[in-house]
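Below is a structure I'd like to ask you about.
All protein chains of the complex are present and in place, except for one that has been dropped.
Going in written order, the chains are labelled A, B and C, and every chain counts its residues from 1.
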Amino acid sequence: MDKAVLGLFTYADELLDAAKKLEGSGYDITIFSPIPLGHEIEHKLGPRKNHIKYFTFIGSVAGLFFGLLLTLGTAAMYVIPRGGRPIWSITPTLLMSYETTILIGVMFTLMSFLFFSKLPSFSKKIYDPRINVDYFGLLIDGNLRGRYDEVERILRDHGANEIKRVEETEYNS
Amino acid sequence: MSGLLERIAGKLRSYREPGYYTKLDHKWTMVIDLDKCNGCEACVVACYAENNLPVVGREECEKSRAFSWLRIERYVEGEYPDVKVKFIPVMCQHCMKAPCETGCPVYATYHNQDGLNVQVYNRCVGTFTCATYCTYDVRRFNWFTYKWPKPLEAQLNPDVSVREMGVMEKCTFCIQRIRSAKDTAKDESRPVKDGDIKPACSQSCPTGAIYFGDIQDPESVVAKLAKSPRRYRLLEELNADPSVIYLKRVMGDGTSSHE
Amino acid sequence: MAPHHMSDNQTGDVISYKEVNDDVVRTMTETGKWYYIALAGAFSGFLAFWILPWAYQIYKGQGVSGLNTPDFWGIYLTNFVFWIGISHSGTLLSAILFITKTPWRRSIYRSAEAMTFFSVATAAVFIFVHMGRPWNFYWTMPYPNQRQLWLNFQSPLMFDVFAISTYATSSMIFLYFGSIPDLAAVRDRVTGWRKQVYSALALGWRGTDSEWHWLFKAYTFFAVFIIPLAVSVHSIVSWDFALSKVPGLAKTIFAPYFVVGAIYSGSAGIVTLMIIFRKAMKIEKYITLNHFDKLGMLLLVMSLLWSYINVIEVFTGWYANTSAENETLVYRMFTTPYAYMFWLMIVTNTLLPLLFIFKKCRTSILACLVVSLGINVGMWLERYLILTTSLPRKFLPYMWHDYIPSWVEISMTLGSFCFFAMLFLLFVKLWPSVSIYEVKEDIGIPMRKGGGHH
Partner (left out) sequence: MKKLILYAVVGGIAFVIGYFVNDQFFSDRAPVQPINFSHKIHAGDNQIPCQYCHIYAERSRVSGVPNVKRCMGCHQIIKTDSPEIQKVASYWDKKEPIPWVKVYNLPDHVYFPHKRHVRAGVDCKNCHGDVASMARIEKVSSLQMGWCLSCHTKREVKNGHDCWTCHK
C-alpha cells in the first residue's frame, strides 16, 4: 500500500496556499483543522456543494405528510367523535404536522450529515492528535509512489512545521 | 368505479361533519323541574348506591374531594329572617360540544351514538385535563384507592366497575340502566320506549322533579317539557350545548330562580 | 505560538489555542472536594425531596397532594411550565445567535444548551408526576397497538407530547452535534475509561474539511429548525390552558405571553447559572463581564415586553367585564395571599430589571445575580398565580375552593431543583461545557500574513 504524506502547519494561510498548489497539481488532499475553515477554504479552493439541504427539504416534506397521515389516518381508523368537532379538524392537524415536519426534518438532516461526513467511523485512519489542539494538517493521499519528494518539497516551501510519511498514525478508536 | 369513488368521497366528507354523527340513535336528555326540587338529596344518595361511589369522610370533604357525581347546589339569598334558599341539582351536563372531550389525549372521554358524554374509566391516565376544562366542575377524581368496610362491599353494583386510583369519573346518566333497557328492548324486538329508563336519581326523587328520556322522540315527556317557557340550561352562553334542561323555579313574588 | 489577530474577541485575555484545550479539559478532569459535596448534596436532595415523595404519592394516590376538585393542576403544572420556560433560552438563544453570527454566543452556548435539555427533562418528569396513573404513560404515545386505538390529536396535551418530544430530541441533537469536535479534542487528551467513552462519543471525528463542512451545513439547519420549534413549544404549553373555557385561562394573549415569559425566565436562568458556573469552574476569562452586559440588555428587553403583555392580560379581563373575569382579577390581585405574590412578581419582574438600564449594574456580578434570581422567583410566581387563581374560581360559585399545596408538592418542587442541579453538575464533568473550537474561532484563525477572510 502507498504511504500518504501528512504535513502539519501552524498557520492557516500557509496551509491553504499549499493546498491550492497541490490541488492544482492533481493530488488528492485533505485538510485537517482544529477550527472550521469553511469560509477560507471556499475562498481559496472554490465553493463546495451542499447536498444536505435537499435531504432537509425531503425530510421536512416527508414529516409534513407523516403528520397529516398520522393525525387524519388514525382518526379515520377508529372513529371516536369528541367535543362536537369533526373527525378531521384542520387546526390541530396542522399543528401536529408542524411538529412532525420539524422532527423528521431534523432527523433527515442528521442522517444526511452522518452519511456525507462518513461518521461514525471507528476504523483506523490517518490522524494526528495535535490537529485538535493548534495544528493544521494537510494530507496528500492516493497515487503518490515516487513523488514523495516533490510533495514534501512543496509542503516545506509553504512552511510546514513537520512532515510525516504515514500509513496509519496514532489514531485510537 | 365512479360509485366506489363517490362512496369514498362521501365517507371523507362525513369526517368533516361537526359532531360526526349525521343522526344520533337517541339523544338522552334530563329535565329537572326546579319548582319541584326541595333539596332533599335523595338523588345524591341514590347515585352513591347505584354507581359504587365511595364515601370519603369528613376530612376529604373539607378538601373538596367529596365524591358525589350529583350535587345539590344551595344558594341563599337575603338576610335572616327574610331568606330565600334556592336549590339546583348539578350533574354532568352531557354537553354535545363538550370541552372535556377535546382535552383528553387518550380518548378516555368521548361522545357516543346516544348523545352521551362517556367516560371510559380504564382508559384514563389521569391528566386532569377534562376536569380542568369542565365548566361545571362535575368530574370527580379517585384520589386514593377507596375501600368499602366489610359488609358494604357486598352491596356494590356489579354492572358498574369499581374505579381504580388515579381515574377520573363522572355522572353517566346511569348508562348501565340504558344498556340493560336497550338489551331488553332488543330481546323483545321493539325500540326503547319512553319511560323504560330511569336513572337512579330520577327513580328516587320523592317529588318527581327529574325526568329522563329521548328528546328526539317528539312524544316523550322530556321533549314536551323541553318546550316549556321556564326552560333554561346552565351556563348556556358558553356554547357547550348541555343535555340537561332546567325548568325555572317561580318564586312566590313572581321572580324566578337563576338566570 | 504567536498571538493571533483579535477580531470580535469577547474573551478577556489573549489566549492561545492550547490554553483553551487545557482549560476545558481541566474543568472535566480536575475535580475538587466541593464538587463532590455539591453532587452528593444534589443527588440526596433529589432522592429525598423528589423520588421518595413521588413514590409515596404513587403508592398512596394523588390525594396526598393538595390538589382538589376545582384546582386539579396546582403546583405540578406550575413547575412543568416553569421548567419548560427555563429551557427556552438556551437552545433558542444559541440558535438565533448562531444564525446571526453573534460572537458573544461562543463561550456560553454549550452550557446554555445543556441547561435547555436538562430543564426539558425536569419538566417532562413533572408531566408524569401530575398524572393520576403514570404507569400507563405509554398510552399517550402514538404507536400501533393491539387495541387498534390511537390518540386524540385534537387534544392540547397531545400537542404537548409531540412538541416536547420534538423539542427534547432536537435540542439533544443540537447539543450533541455541536460538541462532536470538542469531544474529539477531549478524546485526544484523556486516558483510561474516559478515552473509551469519548472515542465512542466523538464518532471518529478527525477534523477534516469535509467533516467540518457537513457539520456546519447540518448545524445551520438544526439552528433554523430550533427557532420556530422553541416558539411553538411554549405557545403549545400555553394552549393547555388557553384552549379551556376557564376565566383567567382562556386568553388569546397566552401564546405570546408564555413565549416571552419563557425567554425571559430562561435568560435569567442562564445569567444565574453562568455566574455560578464561571466561578466554580474558574473560567472567568471565557465568560466575561461583556457577556453579562449583553445578557443584561436582553433581560431588560424581555422584562419590558413581559410587563407590556402582563398589563394587556389584565386589561383584556377588565375590558371583558364579565363577572367571572372580574372575579378572577380581584382574586389574583387583591386577595391574600395571592395579592402578595402578584405584587412581588411585579416588583421582581418589572421594576427590578430596570436596574439593567445602567451599565454598572449589567457588569456587576452581584447585581446580575440578585436581579436574575429575582426574575426567576417572579416567573415561578407568575405560573403559580395563573393556575391557582383561575381554576378555583370557575363559573359555579358553589364549587369555589382554594388551593393549598401539601408538603408533597412543595418537596417535589425543591427536588426538581436538586434534580436539575444534579444533571448539570454531571454535565460539567462529563462534557466539554465550553465550546473549544468556537472559542478558538473567537480568538481568530492563525495567519502568518494576517488578515484572513473572517
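Heads up, the rule we're going with is that a residue touches a chain if its C-beta (ideal position, glycine included) is under 8 Å from a C-beta of that chain, and two chains touch if they have at least 3 such contacts.
Note that this is a predicted model, so its numbers are computed, not measured.
**Student:** Based on the whole complex, identify which of B:Asn112, B:Gln203 or B:Gln216 touches the chain you can't see.
**Tutor:** Once the missing chain is taken into account, the touching residue is B:Asn112.
**Student:** For the chain not shown, which residue from B:Val120, B:Ala181, B:Val221 or B:Leu235 touches it across the whole complex?
**Tutor:** B:Val120
**Student:** Kindly state which of the options C:Gln146, C:Thr191, C:Asn321 or C:Thr336 is in contact with the chain not pictured.
**Tutor:** Per the contact definition at the top, the residue touching the missing chain is C:Gln146.
**Student:** Given that one chain is not shown, which residue among B:Gln176, B:Ser202 or B:Ser220 touches it?
**Tutor:** Reading the full complex, the residue touching the unseen chain is B:Gln176.
**Student:** For chain C, which residues touch the unseen chain?
**Tutor:** Touching the chain left out of view, chain C contributes residues 145-149, 200.
**Student:** Mind listing the chain B residues that contact the chain we can't see here?
**Tutor:** Answer for chain B: residues 25, 107, 110, 112-113, 116, 118, 120-123, 159-162, 175-176, 179, 183, 186-187 touch the chain left out.
The rule is short, and it goes like this: only the chains that are shown with their structure count from here on.
**Student:** Would you kindly tell me how far, in whole Å, the mean C-alpha position of chain B lies from that of chain A?
**Tutor:** 61
**Student:** How many Å are there between the centre of chain B and the centre of chain C, using C-alpha atoms for each centre?
**Tutor:** 43
**Student:** Between chain A and chain C, what distance separates the C-alpha centroids? Give it in angstrom.
**Tutor:** Centre separation, chain A to chain C: 30 Å.
**Student:** If a residue has to touch 2 or more other chains to count, which residues of chain C qualify?
**Tutor:** 149, 151-152, 154-155, 158
**Student:** What are the residue numbers in chain A that touch two or more other chains?
**Tutor:** Each of 75, 80, 82-83, 85 in chain A touches at least two other chains.
**Student:** Could you pull out which chain A residues touch chain B in their complex?
**Tutor:** These residues of chain A touch chain B: 75-76, 79-88.
**Student:** Would you mind writing out the residues of chain B in touch with chain A in their complex?
**Tutor:** 12, 15-21, 95-102, 104, 107, 109-111, 241
**Student:** Any idea which chain B residues touch chain C in the complex?
**Tutor:** 60, 63-65, 71, 73-75, 90, 99, 102-107, 123-129, 131-133, 135-137, 140-145, 164-168, 235, 238, 240
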